[in-house]
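With one protein chain removed, the remaining protein chains of the complex are shown where they sit.
Per-chain residue numbering starts at 1, and chain names A and B are given in the order in which the chains are listed.
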């Protein structure tokens, strides 16, 4: 087998993925939308760029990119129809095929978090059941846009009624935990048989994270604009790492052979240091983009420059060297 | 021509500039105020330090520093009289001479941003015209001190009346956008003929960014204390980079031969990801000081340690090697 190229689509964490691939000695390929190629080209990390009008054209490019391994990221799952991806796409994709199915279903996601023994916020089926502050998140809502909060059932019902089509829209009504959010990222390596603690960020959202939000906003909004880097209180990092390992164990049982590669647990820590996991992502998250060329934790572990993009490429290189690529791709 | 020394004045981003110059193999010279030289000396990045009582003494030091290129920064424009700088100073200064004139005039600044096709917040000439929340910024106000907000015309008029001399003081009354602020920095290279995306920060201001601001402050204040590093949502970075390039194009048309070197667009992103540019800086900003020895983006682009200070020095080295120093200094 020839050494594969590393390919991703131009959005989300493509810079991270391609720089990392290049640092590990891979040839790189980017599929990006017209109008964005000059941005990506300016960084000098793409051996080849294919411009498309819509990311869906990837299905017609399969022959051309057959020598690649695709690294999926957040935008990847947002842009592609799952069925088509699973049935009409033959280029190897890094990760576990079945995780995609589980992740496309918010109820299955909650089931997986519960199976991992994680404490999750209460979820309400009907607005009238709500007995505490909640946050409403739409299924497949991208980047936090349109999320809203309500302090009680009455306010929630009022907000739903004031938004056209909102009552019917698939959504999750989730208890709002009083605490501060943390987004720890991990890498589960099949080749090294371990779950690595990678780094922690928190989101920077518009307009809830405006310095002036309290003066200006009747109702905070949660559109993701970027990410802040963080470091965790060390005793908390120990607990968070344990929960990361529990999560991997749960995926091994429920979604065999289990998740491999990058993942993120989206958590809220209350004043008593209780940890609530309100969401997870089964692949590289944009919060790791700050940690290029390394995070504090990845430097401690590796003693070298190890971004999440590079960690993924390192895993592929390791697997390639021992002819186990088929265990980490689908 | 002999290889020049790199010189700056001790404030703002001097550490950044001199460390970068040293990393590029330049000899360095710092002009600093009495009482601050031990701070700068402790970092071991100054080949020579000249202590002055007031930065204005630089005009008398011209012979002594004639072998240098001066790197201006934020404090530079604050401390010097523009006319004197343009007419009585012969040591080469990095940048475009005419940009200084444009930047000294807030109306010309707005004109330049508009010419670049950037969306800018509405500006009001008279307090009574105000029909939405605004922020008031004084001309030449340094580091955010004294800025204030008002929710409507009535509150604004009241605040102006309660501040002695405020009515006559030159100021800008600017629409306050509901959103979160980002401060992307760029480097426009004349030698490489490209505009590079460098990194993003946001300010840390007193007391609006106090965790307890909402409990303590009747009226938030905006004195800059420092900066947080950020990473941008990648799809937003693509747009921001485009606006950076548009801005450079506008300076080429209106302020030929155009801006060269570091610059920053000061932006606010609303919940719909609309980008408003409320201010710009035509040189290195202090927000880049975090990104030493590199930012995530500069590492992606260069694959080596590239701070903004070093990027400036690299440009000078590049220009020196091809004998084009006169194109990047005045």
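In the analysis below, a contact is a pair of C-beta atoms (placed from the backbone, for glycine too) under 8 Å apart; a residue touches a chain by one contact, two chains touch by 3 or more.
Since the structure is predicted, the reported quantities are computational estimates derived from the model, not experimental observations.
Student: Given the contact definition stated above, which residue among B:7, B:232 or B:286 touches the chain not shown here?
Tutor: With B:7, B:232 or B:286 as choices, the missing chain is touched by B:286.
Student: Please identify which residue in A:127, A:220 or A:287 touches the non-displayed chain.
Tutor: Looking across A:127, A:220 or A:287, the contact with the absent chain belongs to A:220.
Student: Identify the residue among A:143, A:229, A:282 or A:309 that touches the chain left out of the display.
Tutor: Of the candidates A:143, A:229, A:282 or A:309, A:229 is in touch with the missing chain.
Student: Identify the residue among A:156, A:200 or A:308 that touches the chain left out of the display.
Tutor: Going through A:156, A:200 or A:308 one by one, A:200 is the residue touching the chain not shown.
Student: For chain A, which residues touch the unseen chain?
Tutor: So the residues of chain A touching the missing chain come out as 133, 149, 151, 176, 178-182, 194, 196-197, 200, 202, 205, 208-209, 213-214, 220, 228-238, 241-242, 269-273, 294, 296-297, 299-301, 303.
Student: If you put the missing chain back, which residues of chain B would it touch?
Tutor: Chain B touches the chain not shown through residues 11-16, 19, 22-23, 36, 39, 42-45, 75, 143, 145, 204-207, 209-212, 214-217, 221, 223-229, 286-287, 289-293.
Following the convention adopted for this analysis, only the chains that are shown with their structure count from here on.
Student: Take the average of all CA coordinates in chain A, do the same for chain B, and state the distance between these two points in whole angstrom.
Tutor: 34
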